[in-house]
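One protein chain is absent from this view; the other protein chains keep their places.
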Amino acid sequence: MVIELSQAAYGYDGGELLAELDLHIPPGSFHFLTGPSGSGKTTFLKLCYMELLPKRGSARILGRDVREMTRDDVAFTRRRIGVVHQNCEFLDHLPLAENLSLPLSVAGRDTAEAAADLEELLSWVGLEARRNALPPELSGGERQRAALARAVVTSPEVILADEPTGNIDWDMAQRLLRLLIELNRMGKAVVIATHDMNLIRAAKAHVPARVLRLRGGRLQLAGADL
Amino acid sequence: MVIELSQAAYGYDGGELLAELDLHIPPGSFHFLTGPSGSGKTTFLKLCYMELLPKRGSARILGRDVREMTRDDVAFTRRRIGVVHQNCEFLDHLPLAENLSLPLSVAGRDTAEAAADLEELLSWVGLEARRNALPPELSGGERQRAALARAVVTSPEVILADEPTGNIDWDMAQRLLRLLIELNRMGKAVVIATHDMNLIRAAKAHVPARVLRLRGGRLQLAGADL
Amino acid sequence: MKARLLGAAALLAGDSKADRVVPPSGFTARLTVFTSAAMAFLAVFALALSLATGRLADRWSDQLARSSTVRISAPEDQMPIQEAAVLEVLRTTPGVADARLMSRAEQAALLEPWFGPDLPIETLPIPSLVEVIESEAGFDPDGLRLRLAAEAPGAVLDDHTRWRRPLVEAAGRLRAFGLIAIGLIALSTAAMITLAANAALAANARVIGVLRLVGAQDSYIARAFVRRFTNRTLSGATVGTVAGLIAIMFLPAADEQGGFLTGLGFQGWHWLWPLAIPPLAAITAFWATRLAAIRTLRGLT
Partner (left out) sequence: MKARLLGAAALLAGDSKADRVVPPSGFTARLTVFTSAAMAFLAVFALALSLATGRLADRWSDQLARSSTVRISAPEDQMPIQEAAVLEVLRTTPGVADARLMSRAEQAALLEPWFGPDLPIETLPIPSLVEVIESEAGFDPDGLRLRLAAEAPGAVLDDHTRWRRPLVEAAGRLRAFGLIAIGLIALSTAAMITLAANAALAANARVIGVLRLVGAQDSYIARAFVRRFTNRTLSGATVGTVAGLIAIMFLPAADEQGGFLTGLGFQGWHWLWPLAIPPLAAITAFWATRLAAIRTLRGLT
């Protein structure tokens, strides 16, 4: 299991936003996470990449209990997880290409070796021409595509994407989806939080995706209505 | 005409992104702006609220030539324009309610008087309960709704919204659309940049909206396909 | 001008609503307060050094310096003529403020330490002494010696007390040093506050962007920052000045024994000088922040 939550709960400021989270995400699985705005999708993903720790219950990420990890363990584990933040942040002073190879250089990996992969990735997300642009010079959709590219550049075992197509037109959204499906076929676990029902439907045509729904702070498996 | 562009052109770094823009937006009109990611929708809206000045051609906003405005004129004109940025920024140290009344206090208007309106607005966008939250404590969709509320709080003559429903579920998106339609019926001009065809269709059922499309740096009127 | 002063007063009195748009604290804020406090503290010391050495120079020059003697040894009958000649020479020497023949009694008093009060001075063939008081500029001892040799062969100039002159100069140099230090401190304070204000403006670029977007005028935004920084600098400098004054009051006073160094403290109306530090710092901060804010805002749309 790459992500294992048992009876996990989380709430901000003493409240309880999410509770009784029981979820096993195996390698190679494809999940969608839906729910109305403010239902806790982003919070849930933060539990998965250890930005937040569950207040109760347990969470095991890539086989390790999050409570027993040191700060360095968290850093090392994150190198095996690709995250697309909802509000994608970059290092504004570095050109796009360097931002995309940042996860490689942070992990001490040779970026020169990965250069070819990076080029391919850039053209897949349609940003070859913006390679040398600084992040503040990108459009909203370009930022989201760049964030997805940065998340997958290290070929991580898990990809967590928070609303990765919110600012992107339908054609490009399908392209990004194809990229994720491709990676999923290579054995990566994919979790996408989204409101976009069309995206979910399009994915279901290609992979056996499970759809999770957050409602009232509980996680449900969405039925046949999707 | 609240917005009048004639042969306006704009490009970053010497390039040419938008050209031959000819557009008259009368009071009380409702426009959608579409186009693929990176086609220049945000840039176009920035021309409309004077964050950018056209490199060629002319632009008149609320009856005044943008080139002849002083910095204070720009500030005063902006008070009559409500803008929803694509990446909504707030004052992170002020609670949501104060952020929403910021356009009023900046304009020297009595915020106490507008308090009732503010309450109504908060409940319309579903943020009554988050009134005292700081902006960084809001979810992505909550921020977008807050940004829309802030844009309309002064009851401006023009509302420019850049992808206002990118992070919002369909039910809430329809609610926000109804708010904009309501305001449009009160005589405000509305311009919405979006990728969401469902939103455009939903609007067209209630108001005679025109759909503009950016393609190859030119503005076209979208045909009957929408 | 009056409107301007009223404007400045209104500005410092504050408009709580406009103030709130700038995040209340943060490290640039603390940095500003601390910098102005530290600089005010150092300025108080430099001021004290400068004033104390000024007093020192005055005292030394008054008490010690600028007195030489001319000794006239001549046969009894020549004495009055040579005395007159010497006095005439001295009267026309530039740099000599006064010259006076000493009485026998004065001469006896001078010699007392060496002989005791019982010296039979009248019976001795002792020379006449002329006391020479130098003016501020001082005279040229070699030139004077030449002229005395020509006019009164029995006269010898003895300027053994002139060694005190370098002391006075040293004190003057220390005073100048204190003044230079004050100047440097003022300059660095202005530079640091400018940089801190710029850092704060840069850190708050998003705040400024939001404010411009919702239609705030430049003056509204600038005012919020200027008020913050002026107030912070004022309070920091006040704390620093008070701390400096307390530290100086607790320095051991030095004028117990000799009265040559009057201690580093302030005396009399000199106490007013350090009180000028906080307002001057606030004025510096006001202009530094204002210029920084206007420059930053000009770069935005």
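Read from first to last, the chains carry the letters A, B and C; within each, the first residue is number 1.
The rule is simple: a contact is a pair of C-beta atoms (placed from the backbone, for glycine too) under 8 Å apart; a residue touches a chain by one contact, two chains touch by 3 or more.
These figures come from a predicted structure and were not determined experimentally.
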item: Contacts of the hidden chain among displayed chains; value: A, C
item: Option touching the unshown chain, where A:Pro54, A:Pro103 or A:Gly217 are the choices; value: A:Pro103
item: Hidden-chain contact residue, picked from the options C:Gln78, C:Gln107 or C:Ser235; value: C:Gln107
item: From A:Asp65, A:Glu89 or A:Asp171, residue that would touch the chain that is not displayed; value: A:Glu89
item: Absent-chain contact - pick from C:Asn198, C:Gln217, C:Thr230 or C:Thr289; value: C:Asn198
item: Residues in chain C touching the chain absent from view; value: 26-28, 30-31, 34-35, 38, 41-42, 45, 49, 56, 69, 71, 73, 107, 110-111, 113-116, 118-120, 124-127, 129, 156, 158, 160, 163, 165-167, 169-170, 173-174, 177, 181, 184-185, 188, 191-192, 195-196, 198-199, 201-203, 252, 254, 257-261, 264
item: Touch list for chain A against the chain that is not drawn; value: 49-53, 71-72, 74-79, 83, 85, 89-94, 98, 102-103, 105-107, 150
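Following the convention adopted for this analysis, only the chains that are shown with their structure count from here on.
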item: Leader among chain pairs (count of C-beta contacts); value: A-B
item: Innermost chain, taking as reference the mean of every protein Cα atom displayed; value: B
item: Chain separated most widely from chain B, comparing mean CA positions; value: C
